[in-house]
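One protein chain omitted, others in place.
As written, the chains take the letters A and B, and residue 1 is the first residue of each chain.
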Amino acid sequence: MTDPLLIFDVILGLAIVALAVAVLAMHDRFAMIVLFIVFGLLSALAWVRLSAPDVALAEAAIGTGLTGALLLTTLHHIRATPPAPVPVPAGAIIANLGLCGLIFGGLVVAFLSTPLQAPGLALPVAQNMEASGVAHPVTAVLLNFRAYDTLMEVVVLLAAIVAVWMVERGTAQAPSPVMGEIYRGFARLALPAIVIIGTYLLWVGAYAPGGAFQGGAVLAAVGLLLLLSRLYRPQPAHRPLARLGFVLGTAVFAGIALLVASGGRVPFEYPAAHAKTLILLIEGMVTISIAVTLAALFHGREPEYASVSENHK
Amino acid sequence: MVIQILALLLIVLGAFFFVAGTIGLLRFPDTLCRLHALTKADGLGLGLTCLGIALLAGSAGEVSRIVLIWFFVAVSSAVCGHLIARHVRRSARASTEGS
Partner (left out) sequence: MNSGLIFGLTGIAVFAIGLFGALVMVEPLRRVLALKLCSVGAGFLLVVGAWQAPPDMPDPVPHALVITGIVVMISATAVALALIRRLHSLERASDE
């Protein structure tokens, strides 16, 4: 007796592979990005089926939603000139097809010979949940057991916004599209709700799927709505505040690690009595940083005084 | 048991409208017709599916979350439809003025 949901899994898996091919084969670049967004959402659905709701939320919000917004805004900037088709020699295509076929075959053989459902680290994590300060295992791993990874990840996000501001300094920016009054009304209606949903996701991460990254991504949508509806226009004078937002998460995260270490402990070995408070503090600040940084990544170029951008031209 | 059968019927009916909307998206000739098929059929499909899921929900909290999801998806798909239609009209006008 096969589980009927397995049929669903097979169809979903085939659809995901077909969409991956369609994304790369699509001629029109706008359609390519839209198909990619559909691909990302179906992948998130597959991860729900694999009982990984945290990963699915992160993929839907960050990997698909915000990445899609970044891709579309870039397309808006570069759309004026469709690329000249550069012929790729047939030999190169065949050689690469063969190479990727070999890699695919090798990975399939390796995957089929690896035992699925190996014990892994679920047991040690479950045994130490008491000491972590939160009740949701993924949050415990992210903010406590493997907090170094998460700290480095926040640093990578900080490095990305620094790089984007440097790369685009002084470039002319295509005017953003006019979205109209109905969109502005929608933004006014949706903004408070999104703030509540983002904060809820952050809060619920302590005991259920959710957390700083998912909440931060939802709050970044507030920034996107404000920028697109022109309810907020970035000003050069706001740059110090934005920079504070970028570094807040990294600074608080690293600061708490150092504070804990100065008490004669290993960094991130939070004292058990304060673990929950410290994790919530870190998560709150990291959420703010993620939201501000992702919205700034969407906006792209740093807001500059007119004279500064003139000098660079 | 009756509630479960009712929920199943509503979800199947909702899925039917989603399929109808998708066929419209694939078969209709231009963007505005496709939008017409998609927004109307999907709006109905969404409502029926949410109603079906709400019947199966375990608590009042879950029901209220499903209602919220229905509300925001409905509003944002309406706004999306408006934005796409607006873009189509503007680019049509720009191309007639240009030629």
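Keep this in mind: a residue touches a chain if its C-beta (ideal position, glycine included) is under 8 Å from a C-beta of that chain, and two chains touch if they have at least 3 such contacts.
Because the structure is a prediction, the values reported are computed rather than measured.
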item: Partner chains on view for the chain not depicted; value: A
item: Contact with the hidden chain (one of A:218, A:279 or A:294); value: A:294
item: Sole contact to the chain not displayed, among A:31, A:99, A:231 or A:244; value: A:99
item: Subunit A, residues in touch with the chain not shown (by the definition above); value: 2, 5-6, 9-10, 13, 16-17, 20-21, 23-24, 29, 32-33, 36, 39-40, 43, 46-47, 49-52, 54-55, 58-59, 62-63, 66-67, 70-71, 74-75, 77-78, 80-81, 83, 86, 88, 92-93, 96-97, 99-101, 103-104, 107-108, 111, 116-118, 120-122, 125-126, 137-138, 140-142, 145-146, 149-150, 153, 156-157, 159-161, 163-164, 167-168, 171-172, 213, 290, 294, 297, 300
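Here is the rule we go by: only the chains that are shown with their structure count from here on.
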item: Centre distance in Å when subunit A and subunit B are each reduced to the mean of their C-alpha atoms; value: 26
item: Subunit B to subunit A touching residues, read off their complex; value: 72, 75-76, 79, 82-83, 86
item: Subunit A residues within the subunit B interface of the complex; value: 179-180, 182-183, 186, 189-190, 193
